[in-house]
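All protein chains of the complex are present and in place, except for one that has been dropped.
So, chain A:
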Amino acid sequence: MASVSTPARRAAAGSRRAGFRRAAATDRRRSGGAGWLFATPFLVFFTLFLIVPIGIGLWMSFTDASLTGHGDNALVGLDNYSEAFGDSQVWQTLGNTVWFTVLTTVPLVLVALAMALLVYTGMPGQWLWRLAFFASHLLPVAVVYQIWSMLFQPDRGMLNGLLKIFGIDGIGWLTDEKYAMWSIALVTLWWTVGFNFLLYLAALQAIPDHLYEAAALDGAGAWRRLWSVTLPQLRRTTGLIAVLQVMASLKVFDQIYLLTKGGPNGSTRPILEYIYDTGFTNYRLGYASAVSYVFFGLIIILSIAQLKIFSRRED
């Protein structure tokens, strides 16, 4: 095992390298078979559980496949798609998804940045700060659901209890259409900000010290260094976090499904829940697939747009 890395061997190999070039070339040609061997396990799973489902899903979206019956996989052409584009539920749930994404992305970037900047001051207690801000990210969604449904309970919950202390009437956090999506966004901020916080913390640690030293030598004060050194250095990370966040927020399902089931009155139902409801509750797998492909198309368009914006900024 360790034999290959002894310095003597390495040196010997170095001096012999030229003479062995032809042997190495043959070796590389021979490794064609080995390459396939290495790649095959992954490729098998990749094909079975990614490529094939994509294909099946696409095919199903052109049929009236259902979860219950047999032999009802008749091709219906583009019917599912034309139905999807005319389905007000598709537009409403898509609207909810976009609204959720808008509500969550900005605070999830800004709060994470603030947390990382505060922790990076080097204040004693690093271990505690990191634990406090990141730990909630490790909780299973069912735990998040349990905790927040207690806090949100209208007449016995802690949040309304707190409001009462300040003489404010309690609100229906999850039951009032006006507030439900905001409450969900609040839970999401609490649950997932830790991941972005760690990405920012890593980016901060990667900023070379000499930039600060140079700035300090030039007489830049602390605030000036923040604006002229730190924030510009974090631009790429901010872009990355924003992109990841938009993608993650568009895929929201778990916490909404558990906390409100999409209610009240469909005001928080995201498109993925609509796909789930159509496929698994109403058994319309064909139509559910068509809606997923509309959603997939949207994600691809968004990704390409983001890629374009980013590559332009790089220039």
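Here, contacts are C-beta pairs under 8 Å (C-beta built on N, C-alpha and C of every residue); 3 or more make two chains touch, one makes a residue touch a chain; residues count from 1.
Criterion: contacts and distances are computed from a predicted model.
Taking the options "Sulfate adenylyltransferase subunit 2", "Carbohydrate ABC transporter permease", "Cytochrome b" or "Pimeloyl-CoA dehydrogenase small subunit" in turn, only "Carbohydrate ABC transporter permease" matches the UniProt protein name of the chain that is not displayed.
Contact with the undisplayed chain is limited, among A:98, A:147, A:171 or A:242, to A:147.
Of the candidate positions A:78, A:110, A:123 or A:309, contact with the unshown chain belongs to A:123. Summarising the interface, chain A meets the missing chain with residues 1, 3-5, 9-10, 13-14, 16-17, 20, 23-24, 27-29, 31-39, 41-43, 45-46, 48-54, 56-57, 60, 65, 114-115, 117-123, 125, 127-136, 138-143, 145-151, 153, 155-156, 158, 161-162, 165, 190, 192, 195, 198-199, 201-204, 208-210, 212-213, 215-217, 221-223, 225-226, 229-230, 240, 244, 247-248, 250-251, 253-254, 258, 272, 275-276, 279-280, 285, 288-289, 292-293, 295-296, 299-300, 303.
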